[in-house]
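Yeah, one chain of the complex is gone here, protein chain that is, but the others are all in their spots.
A, B, C, D, E, F, G, H, I, J and K are the chain letters, set down in written order, and residue numbers restart from 1 in every chain.
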Amino acid sequence: MKILIINGPNLNMLGEREANIYGKNTYGDLCARLNDFSNEKNIEIEIFQSAIEGEIVNKIHQYRNYDGLVINPAAYSHYSIAIYDALLIAKIPKIEVHISNVHNRDDFRKNLITAQAVDGIISGLGFKGYELALEYIIATTA
Amino acid sequence: MKILIINGPNLNMLGEREANIYGKNTYGDLCARLNDFSNEKNIEIEIFQSAIEGEIVNKIHQYRNYDGLVINPAAYSHYSIAIYDALLIAKIPKIEVHISNVHNRDDFRKNLITAQAVDGIISGLGFKGYELALEYIIATTA
Amino acid sequence: MKILIINGPNLNMLGEREANIYGKNTYGDLCARLNDFSNEKNIEIEIFQSAIEGEIVNKIHQYRNYDGLVINPAAYSHYSIAIYDALLIAKIPKIEVHISNVHNRDDFRKNLITAQAVDGIISGLGFKGYELALEYIIATTA
Amino acid sequence: MKILIINGPNLNMLGEREANIYGKNTYGDLCARLNDFSNEKNIEIEIFQSAIEGEIVNKIHQYRNYDGLVINPAAYSHYSIAIYDALLIAKIPKIEVHISNVHNRDDFRKNLITAQAVDGIISGLGFKGYELALEYIIATTA
Amino acid sequence: MKILIINGPNLNMLGEREANIYGKNTYGDLCARLNDFSNEKNIEIEIFQSAIEGEIVNKIHQYRNYDGLVINPAAYSHYSIAIYDALLIAKIPKIEVHISNVHNRDDFRKNLITAQAVDGIISGLGFKGYELALEYIIATTA
Amino acid sequence: MKILIINGPNLNMLGEREANIYGKNTYGDLCARLNDFSNEKNIEIEIFQSAIEGEIVNKIHQYRNYDGLVINPAAYSHYSIAIYDALLIAKIPKIEVHISNVHNRDDFRKNLITAQAVDGIISGLGFKGYELALEYIIATTA
Amino acid sequence: MKILIINGPNLNMLGEREANIYGKNTYGDLCARLNDFSNEKNIEIEIFQSAIEGEIVNKIHQYRNYDGLVINPAAYSHYSIAIYDALLIAKIPKIEVHISNVHNRDDFRKNLITAQAVDGIISGLGFKGYELALEYIIATTA
Amino acid sequence: MKILIINGPNLNMLGEREANIYGKNTYGDLCARLNDFSNEKNIEIEIFQSAIEGEIVNKIHQYRNYDGLVINPAAYSHYSIAIYDALLIAKIPKIEVHISNVHNRDDFRKNLITAQAVDGIISGLGFKGYELALEYIIATTA
Amino acid sequence: MKILIINGPNLNMLGEREANIYGKNTYGDLCARLNDFSNEKNIEIEIFQSAIEGEIVNKIHQYRNYDGLVINPAAYSHYSIAIYDALLIAKIPKIEVHISNVHNRDDFRKNLITAQAVDGIISGLGFKGYELALEYIIATTA
Amino acid sequence: MKILIINGPNLNMLGEREANIYGKNTYGDLCARLNDFSNEKNIEIEIFQSAIEGEIVNKIHQYRNYDGLVINPAAYSHYSIAIYDALLIAKIPKIEVHISNVHNRDDFRKNLITAQAVDGIISGLGFKGYELALEYIIATTA
Amino acid sequence: MKILIINGPNLNMLGEREANIYGKNTYGDLCARLNDFSNEKNIEIEIFQSAIEGEIVNKIHQYRNYDGLVINPAAYSHYSIAIYDALLIAKIPKIEVHISNVHNRDDFRKNLITAQAVDGIISGLGFKGYELALEYIIATTA
Partner (left out) sequence: MKILIINGPNLNMLGEREANIYGKNTYGDLCARLNDFSNEKNIEIEIFQSAIEGEIVNKIHQYRNYDGLVINPAAYSHYSIAIYDALLIAKIPKIEVHISNVHNRDDFRKNLITAQAVDGIISGLGFKGYELALEYIIATTA
């Protein structure tokens, strides 16, 4: 089983970025944790991070025949119709993950565009949210 | 470890209720699944269902010293400030679960009130969402 | 033929409640009139009144296999997504009745939530509205 | 007893117009049914149909001393302040009828202007709605 | 002189609930203080607390012939048209009390529904607000 | 000097229409008064009344080379972009007149569309408003 | 007959202020013209200009027993509830005058607050608007 | 192949109407050009112009079995639900044409109602837009 | 103990101003009552009334070290950010008083700006509201 | 004659992307068709596709001296002010093309930003829309 | 070179006013610093502070022929159309200065009215903002 994991803009700065909201662990820590988890679960993952909206669109196209997609569009969650359209094209299990609870932050984060094109959303559960998303795909696809 | 699970209005009608959205399994099936899961994980759960907003408020008060709370406020997610206020009082890990993806249904379901008072939200992952919520509480509380 | 009639909050105060809008007849008068009408039409009716949103939800569940439902959700017409969801579950003829014309009163009464889940609405025709609703169900179900 | 019945734009196309919403019966069928009903009830009706907003205004003026008015303003329900003003002038029992339930269709149909100038509204009960409207006028005027 | 005092959802948790906003005194402290005050003022009070919207509606009906009503609808202040309607029925002096200043908290607390159906509002003056409300009723009713 | 006077829907019912707002004088009285005034001022007027939006558009086209236009679009003031467009074509002095003060009536009367295409507006001065409009055209055109 | 004429902020700069909108005549020209007109009509006028909202409020109080009031609140037309309240107190004929047509300028000029408290509005007719307002008061008061 | 071409209010004034937006050619020029084009393409066209909303509705009904419809509803594009409903009835290829680009003019022209009921829209291409619309119908219907 | 009492625009016209809302007692009556009350309570009060927003700002600055502030900003309650800012500077107990219940009057009175900068609000309790405000300050400051 | 054709995000997935809306032909088919068409019309075209907003901006700059521009900004139509600004710089004939009718899809597609910076828009006419756009540029530029 | 510097309401309280936002330096410090700066730059400045909107309007009129204007309208920035109108009259270089960054404070501070009538805005740079504004005027006017 192969699963694509996409992380949007500024997530590469985890650890340094608003630690009170995102915690102190770095993006490297997140990747390490996801690699450990995938080994343990015996699945193959491809992790991709970019700040460029169009590269995320392209990556979704490229891996649209994988077994699943876990995406944290970060800031783009709130306005990228381009990523929304790309997600509709990938007809595989798709989970959107947010590290923080987007519902009790800035008002402009309450508008969720990409969330309308995925199967499910996990928000506010920290790095653990990614693992739960993978677990869901494994459980329902297997 | 003791965890309270609250289900809001109309969830007792699962199986009969809009099966294209919620699936064919009944509320009994959900409870059985959660009991199995809790046995497997060796935790204690209390499941409560009510259509009465105030009873949900009272139940949250009563169990506010449990180790965690999983709540699917159903329709009340979108307008119950009373449940929002009650959730703020319970200073324990709190996860809001929705069986369906509330972001691509009726417009009035995009307004999420109670979600602003919990730690995290899992939406659109069916019954599995409850298990993932429990798993999160177990993982982070233990 | 069996039809459930549900009346929401404050309708038990008819006669005393804003007589310029609702008229001087009491809730007892309304019930008596509906019983007379059902005898005359040879149908069986169950009348239920409650101020508690969740009890109305439960009652709809309980009688969802009746031949029809006439509901005046009163104040809940304007914000109860819980009753809206319950109405969707009852796959029987459903008519929403309002004694007054809700379109020329307070602004907040112009927002009709539950009306989106019924077959038809009769508004502004006083107690007669209930009889017309029953008549419609009789005529179209028989 | 004399009652004016007004039908607005596109209702003359019933049967052909969105049959899933309006049913398969034609405008001729509706007129025949209303004529039968009026004979049975021993009342006199005048049926008028027009797509021209101003002609509907004029017709309301002309018959403003009849015993009652049943009007389905169709599309004009949602924006005609001219018909709203005309209805205020006719100080007779006035019922607005909609064949379909306007509350669960396009968003722009939720704005009801003319409904603010009538005594009552019947919506979603098909052709039967016209009969119930007539019945109400007969019952309350006699 | 008999006065009904109604407290809405979550007020029974005072002392534990957001102490920075509501203070450290408990609901028991509030009741004791009100009882002392009523003794001192030589009036009779009935204190009622409930999280259930419909029970508050019923209580207003039941005591609608008392000499006055002091109500803190808490969360329901912001959306309960049912309580608004019930308050209109009780034609006695009615004061709405809020312990905190609702005007500088969450945006959704700026919408005041029930306040439109009372004589006056006292907001932000802590427990003292209840005493001032009683004092007003005593002063203007005597 | 030739001036066109256009009156929109329902103005032909003056005297009968909401006398508390429009006064008791009839449309005939208005026309007589305007004819007297024009004689006195030695100008020629053409008075036109219609409930049909498109006829008003056509009339504006037809007389677009007159010396001035006084128009009371009545209900159409609030939504007729068609009349707005027609008014832009007539490059002559144009005054919009309202008998009542439209700023303190229904909310939907606060939206003034046609007023954006005229030179000036006179509102709330009764029949006198028409005379003042004529007077303005005479004074500024002469 | 005594009439108060009030001019709001920046009107003292007429002639210099946006001549394409307000024309080239100065405030002195306006006053002279109004004095001439009042002599001709044999009435007494008091002209007052101020940029200070509260001074306008005070002036309205002071002359509230005059025979009429002509007011151009200028910028304050769009937000001064204080002047709105003051106008309600003066129970005399009140006309609001605007030199330009406020309906086709900035969006924030479409909100008319003070206009809701006067008898009539004349907008867009230049200095002539003041004369027509006086004429109306003379004609209807005499 | 027979195609109906409908032009809404004020288009008959082309040439005279806001030439900076619509150009200097007259409505007669447009008709001539369309007749030439239809001859060249060997199709039959019926051109209809009216300022009366209801006449446009009727015309759509009458020709609803033609091979195609090109409509420029002009001002009615922005509010006529009546024409929207009529367009839904005509189950033939339908193109809405606007001579100017409606997206960079008045704000009230950004609301497009009738465009929701046609197959395609061509906006801003002048008279050429009509020809392209015909060309599309010919190309796709043949 | 020294307390400043500020009254905003038009309150000097009490008695004459909308007596159905504000009662028949004059501003002099209010001052007399407050002076009596302060004598009885043995406190010192400074009463200030002005229609000029900036004078109210200045007065708040000047007395910002008093023991308390009671302010009825009247119309300015709804738009004066200047007074809001001034109130933030005075770090003393501050109560906003409204004679009428501002929640069931004009829509534009529902927007409360200054109320966001005070400790508490008393609304709808007539002149008594001022006394209760003073009483609160005395009780909590002493 | 040289014309630049730009296609925005996800258009490279045509054929696979929501075939019910966009049809079954692939992006390759579209390009082939456009090349054939340009050959036939004897013009030179440059086709560019990108999911990256900034690359589209750069491409517009680069070719801003071509004879015309046909652009389908896809998702970016609804929020890219950057592309809007770039289009303003290219002072050549510019047509925006949409394959589907954007007016009857998701609400967020009704907001058209880039359309405000082009000469015309063709929407809903499938691949044919591109050809008509080219045809327009040829016809009006030649 | 002569430059007018205007400071709006509450700025005279600098140092005492929300020091976390505005800093600890007093208004006297600001004036001293500006005087030093003007000496150093060899320009003449006139500093004016007032809480009265109309006085600010008058001051702008009075000095409208100076070489430049630096204005911090404080609270009035967000609603004073009167000052906006006055600024339009002064056809000299005009810079609006805010000590704090108004874009990340209260929502009601995001509405900037007066900023629409000046040449440029400097916000969030503390007292230094005034100096930069003066520097700009000197550099561009000299």
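The working rule: a contact is a pair of C-beta atoms (placed from the backbone, for glycine too) under 8 Å apart; a residue touches a chain by one contact, two chains touch by 3 or more.
This structure is a prediction, so every number in the text was calculated from the model and none was measured.
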Sort through K:N39, K:Q62 or K:T140 and give me the one touching the missing partner chain. K:T140
From J:L30, J:I43 or J:A86, residue that would touch the chain that is not displayed: J:A86
Residue by residue, what part of subunit A touches the chain that was omitted? 8-10, 12-13, 16-18, 50-53, 55, 74-76, 78-79, 108-109
Contacts of subunit J with the absent chain, listed as residue ranges: 52-55, 57-58, 61, 79-82, 84-86, 88-89, 113
Spell out the interface residues on subunit K facing the chain that's missing from view. 95, 101, 103-104, 110, 112, 115-126, 128-129, 132, 135-136, 139-140
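Criterion: only the chains that are shown with their structure count from here on.
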Interface copy of G-I among F-G, A-B or A-J, judged by whether over half of the contact pairs recur: A-J
Across the interfaces A-B and B-E, which one involves more C-beta pairs in contact? A-B
Averaging C-alpha coordinates per chain, one finds the centres of subunit A and subunit E separated by a number of Å equal to 47
Contacts with two or more other chains, residues of subunit J listed in rising order: none
Which two-chain combinations qualify as touching? A-B, A-J, B-C, B-E, C-D, C-E, D-F, D-H, E-I, F-G, F-H, G-I, G-K, H-J, I-K
